[in-house]
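Mind looking over this structure? Questions follow.
Yeah, one chain of the complex is gone here, protein chain that is, but the others are all in their spots.
Let's turn to subunit A:
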């Protein structure tokens, strides 16, 4: 069809656009805070850049050897020294205060989560476990998440980002993601959710997420883990809580009846 491209561009997915430089759309308060902090710091960076560039250009212009053939040997001013000591120290304060506030609010662990998901990294796929609904050590909602090869991609799917089994989470719910690998270090990173957590062998790292809107969010392994490091994507799908319950119900019933 002629206008097929029109619908692909408005697909409700959060993935990087081709040659994108900025942030992906935020889906958690954490990512929104990160974007806001970046904008605040960038304001100061622009101010500093303009100021320093102006002084540099003025120095090059006014002290050119034709304009100023005999340079001064001793140049010192107490007032300007005091000023350029005090003002540069004030600027990092204006950068540090929102930065520290965001950093410590991202460490929020006092909220009891409603769901725990275990993301287990492998070379070169991921295993996800939902173990809140177990009645024994054997029964577990576990599935592997492999990348879809480039040859098997369908129309509208992204290269290097799609997986065969997505992580499904309920929106507007506090989640706990426990990240650990089974072999070598990996990193579980989803830009739209504002999380990046290293998976260190023998260690369980925890991140807290509260997805605020339904959608599909893409991420990739962010710690070099071998040959297929670039082919280990992460896809998180946020659904309404009712749909999440239906999916868990559907996946639990076959196991329960199988055991019965």
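Just so it is clear, a residue touches a chain if its C-beta (ideal position, glycine included) is under 8 Å from a C-beta of that chain, and two chains touch if they have at least 3 such contacts; residues count from 1.
The criterion applied here is as follows: contacts and distances are computed from a predicted model.
Trainee: Assuming one chain is omitted from the figure, identify its UniProt name from "ER membrane protein complex subunit 1", "Needs CLA4 to survive protein 3", "Cytochrome c oxidase subunit" or "AP complex subunit sigma".
Mentor: Choosing among "ER membrane protein complex subunit 1", "Needs CLA4 to survive protein 3", "Cytochrome c oxidase subunit" or "AP complex subunit sigma", the correct UniProt name is "Cytochrome c oxidase subunit".
Trainee: Consider the whole complex, including the chain that is not shown, and state which of A:207, A:221 or A:234 touches that chain.
Mentor: Of all options in A:207, A:221 or A:234, contact with the hidden chain holds for A:207.
Trainee: By the contact criterion defined above, which parts of subunit A meet the unshown chain? Give residue numbers in ascending order.
Mentor: Subunit A touches the missing chain through residues 12, 25-27, 29, 32, 107-116, 118, 120, 129, 131-135, 137, 140, 142, 170-174, 176, 178, 180, 182, 197, 202-207, 210, 212-215, 239-250, 252-253, 256, 260.
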